[in-house]
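In what follows, a single structure is set out as structure tokens and then discussed.
Heads up, one of the protein chains got dropped from this complex, but the rest are sitting where they should.
Every chain is named by a letter (A and B) in the order it is written, and numbering of its residues begins at 1.
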Amino acid sequence: MRNIILEKIVKLFLNVMLIFSVYLLFRGHNNPGGGFIAGIIAATGFIFYAIIFGTGSVKKMIGLSSRKWMGLGLLVVLVTAILPVFFSKEVLTSLWVPGDFPLLGALHIGTPLLFDSGVFLVVSGMILTIVISIMEVLEWN
Amino acid sequence: MILPALLLIPFLYIILAILIKSKKVKTWLSFAFSLINLGFAIWVMAQVFEVGMIKTQMGSWPAPFGITLVADRFSAFMLLVSALVFAVVTLYSIQSVDTARIKNGYFLFAHGILMGVNGSFLAGDLFNLYVWFEVMLMGSFILISFGGERAQLEGAIKYLILNLISSFFFVAGIGILYGKMGTLNMADLSQKIAQSGDVLSQLSPAMVLIVVGFAIKGALFPFFFWLPASYHTPPPAVTALFAGLLTKVGIYSLIRIYTLFLYHSTSFWNPVVLWIGILSMVIGVFSASSQYDFRKILSFHIISQLGYVVIGLAFYTVAGLAAAIFFLGHNMISKTNAFLVAGWVHRERQTLNLKVLGDMFKKNTLWGVLFFISAFSLAGLPPLSGFIGKYLVIKAGIESGHVSVALVALFVGFFTLFSMVKIWIEVFWKNTPPEVEAPVNTKPLPHGLMISASVILALAIVGMGVFAGPVVNYCEMAASDLLNTELYINFVLK
Partner (left out) sequence: MELIFAIFIGLLYACGVFLLLRRSIVKVILGVFVLSNATNLIIFLAGGIKRSGSAFIPEGAETIDPAVISDPLPQALILTAIVIGLGIAAYILALKYRYFEETGTHDLDQLSKTDRK
């Protein structure tokens, strides 16, 4: 049976969760937050969506399979790890982009953010993979 | 820079294996990456051979705070041997492991194990060691249950639960140690322990927890039950990989913390570890001689052989430690090769029960010779590497005044020989029992890659035996480095 109120709320909820997760991702380095938590929150949004609309709709929304998503996240992490080597520094050293940006003002952007984004992708991909596999085995809908 | 490469190469393969679909590309990439890893291990060895130790501070954070990767002579030796074993097993797996498993990511998880093993050999602080242990264990959990046959699942549950408990022991030990000492960097810890005085009463709870954790992982005497219950269930290539790499990491870590933390209270630890070693040797070999499964006999012999390494450590002399290091390297190679031969027998006859096997020497002489080399190297016949290993252990025992222990080691050697001769006669020499229907093999299965993999390891066994001089010299240098704790501390902290 379709439950229209639930469907509307879940759609809204997914958007809120995604925006909140991105907010947590960006405030991560200097405040509580970071890629891991953001990834879990984003994945939770998708899981709610999957509970109501079925796993197929979530898969369609993501586009890539969630396993590939994890691989992509790992790739981002690897790139962050070896990027400093080209600036003759040790592996995993943080690099920072100095200076002001037009329109945005003074920003403090560096490889930790990139690393966190990789973690974000890995964690959300992993949670989605686990939960979607379980839902498919149990024939949730 | 070259130390992180040993971690990043398997990591890159894992990423590629997730993103690439083609089975053929994944398979050959896996072999190529294992060769690159071997190349880097040789490079590390060459560097360490000249300068003694190399280190990397991840993220440029200085030593007691950041993550340190250290390679001294001992870890470089272990890295090289494990890289060789891994490359050979990968080559063997290409032909031996069935298509379904390879398609579902067999090589991905194998590289996960490699990454964990390399990380454990390089880790410079305790928590990092734990994390690499877990990386290794996750890979092995998946490989051991991969395919989901009934026996495999059963073995996997036992393997999983006992190894998880060992991890909890280890982490609890780390937690208590951190609460007491306020640091986890191994060099820093060693220095602080040396300054703190009353070591035995202060740190024993933490140390006992950590040692028990390693003893479970290394399958030493009272904690070995998971090993023979699970190692004979997965495909033979997986067992060969596990036998070559996993338990040895536990023993490596035991030697590392023994030479860094436990040496202050040798009057307490030496007898304990000595008895653990003796009982592992004796009980392992007796249990093995009552078995009638090819791989189960070899599994029990893993326990017995690790006993030799541990008594070498418990003598706590340069000669004893050198013997332990040599024996560890020899055992990784010989044991893996014995399992590789078991894999061929399994492929030909679909069973490894000694009672129904036979005639394998007639079937293929070269495999017979390969088994002969690895089995009699394990039993300790000259001129193979096992002879040198046992000779060194027994000599070190006599020199340090443990004559009775040396006698036990000799005695255990006879029983090892008995088990190996039993396998030789039952599997290779005797005729297949007439009541058993010999499988009609119309077309011989291809085994070119398998046999070349095994030949490489057999050559390594003979080489380690015939040209033992330089290897033993290297092991002695490694052992004296290990005993000189100050050297390690000063190198890491400065």
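To be clear about the criterion, contacts are C-beta pairs under 8 Å (C-beta built on N, C-alpha and C of every residue); 3 or more make two chains touch, one makes a residue touch a chain.
Just so it is clear, the model here is predicted, and its values are computed rather than measured.
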For the chain left off this view, which of B:4, B:155, B:218 or B:343 is in contact with it? B:155
From the listed residues B:293, B:359 or B:399, report the one that touches the chain absent from this view. B:293
Missing-chain contacts mapped onto chain B: 127, 131, 134, 138, 141-142, 145, 148, 150-151, 153-158, 160-161, 164-165, 168, 171-172, 174-176, 178-179, 184, 228-230, 232-233, 290-293, 296
Considering the whole complex rather than only what is displayed, give the residues of chain A touching the chain that is not shown. 30, 32, 36, 126, 130, 133, 137
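Definition applied: only the chains that are shown with their structure count from here on.
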Distance from chain B to chain A - Cα centre to Cα centre, in angstrom: 38
In the complex, go through chain B and note every residue touching chain A. 1, 4, 8, 11-12, 14-15, 18-19, 56-60
Complex contact set, residues of chain A against chain B: 67-68, 70-72, 74-75, 78, 81-82, 85, 89-94
